[in-house]
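Data block below; observations after.
Our next item is chain A:
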Amino acid sequence: MYIELRDINKSFGDFQASRSVSFGIARGTLAALLGPSGSGKTTILRMIAGLETPDSGDIFINARRVNDLAPSVRGIGFVFQNYALFRYMTVFDNIAFGLRVKKEKAAAIRARVEELLELIGLEDFGKRHPAQLSGGQKQRVAFARALAPNPGLLLLDEPFAAIDAKVRRELRVWLRDMIRRLGITSIFVTHDQDEAIEVADEIIVTNKGRVEQLGAPPDLYREPATPFVADFIGESAPVENIAAFRGFEANVQGTPGAVRPEFLKVFAVGDVIQYPNSVEDAVVDDVAFRGAWLELGLVLRGIRLTARYSLEKQPPRIGDFVKVLVYRLYAFEDGKVSLRRNAELNASRHGYSYSI
Partner candidate 1 sequence: MNKIRGLFIMLTAFALSSGFAFAADEITNVSYDPTREFYEQYNAAFKKHWKGKTGKDIGIVQSHGGSGRQARAVIEGNQADVVTLALAYDISAIEKAGLIKPGWQSEFPKNSAPYTSTIVFLVRKGNPKSLKDWGDLAKEGVGIITPNPKTSGGARWNYLAAWAWADKRYNGDEKKIREFVAKLFGNVLVLDTGARGSTNTFVRNKQGDVLLAWENEAHLAIAESRGEFEIATPSLSILAEPPVAIIDAVVDKRGSREVATEYLNYLYSDEAQRLAGKNYYRPSNAGIAKEFASVFDLSLKLVNIDDPLFGGWEKAQRLHFIDGGVFDQLYAKK
Partner candidate 2 sequence: MSGKGKNAPRGASLWVPRLFIGISALFAAVMLILPLAVVLTEAFSSGLQVFLRAVSDIYARKALFLTLEATAASVFLNTVFGLAAAWVVTRYSFAGKGVLTTLIDIPFAVSPVIAGMIFILTFGRLSWLHPVLEEHGIRIVFATPGIILATVFVTIPFVAREVIPVLEARGTDEEQAAVLMGAGFFTIFRRVTFPHIRWALLYSVILCAARAMGEFGAVSVVSGHLRGKTNTLPLHVEILYSEYQFTAAFAVSSLLVAGAVIILTARNIVEFAARKEDSLNVH
């Protein structure tokens, strides 16, 4: 593991920002610290950087315990949310700053800065000042500045938060490609799960100071370890009592869970219905266009669910009655998540063999 945190705790006054945080990140991984506001992700990042000191626990970077080391000797580069570029220096001087502090030779500095300017695609911008750059350009300069001293670890604090939506998409892709190309171990903090899923190799989900789960995006999606992750990653509708659904009566009454849109199949009037014995009745109370599909809001016996509907078919309207089949759902028991299948589907031999 290139980065390792062992049992980290940190409090600010009465507020506990980190509780027993432990995880490891392999060399070359692009990891995301993902979680809602106040979940402790930025605190973790700052502790790795050395901007905060943990109350207890150890932090290892490249097998070295860094708790007592100043940020500048940990071999890290840091990109701030608001860029924190030096307003009164040129782009060139900004990028060169870290190298100048380390007293590198002028020629070496020049070579490296020019190399980085080319890397970030701002070759002719060396003499400009940050005020003359757009948000996206500033972020790229911040990136170059952090990379200039060749750190082993790159830390980014919500790097796209201050950038407008359109540029954000491009910048996201650019950053991911850049980091992959350089092969540098990186951790970035975000509260936007789309961003985390799109960019990161690995996601560390934080909630209330704890690490809920660590894994690759598809793993987190398909096999959430905790109810929080199930809810936070991907879309899901919370369910108070999974035993209320047809085919799930075998479960303990009152067990909570969640239903993802793809766990449902909606049959409108005129559709051929699979497993007619297992479907339930629901009312459509919302129809929303989502670009590539329709999102239906359904109320099934008082339970609100979300389903997807193909644009190829005639869309149902609000108020229409539809038949809904619940293939599977998540059950939350003892803080753990398990996937339950509709019992009736196993028994039934009717229906078409569609791969679900």
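In picking the candidates, the idea was that all candidates are chains of the complex that A comes from, given by their letters.
Throughout what follows, a contact is a pair of C-beta atoms (placed from the backbone, for glycine too) under 8 Å apart; a residue touches a chain by one contact, two chains touch by 3 or more; residues count from 1.
In this text, all values refer to a predicted model and were calculated from it rather than measured experimentally.
Of the numbered candidates 1 or 2, 2 is the chain that chain A touches in this complex.
Chain contact summary for the complex, chain A toward candidate 2: residues 49-51, 70-73, 76, 78, 80, 82, 84-89, 97-98, 101-102, 129, 131-132, 145, 149.
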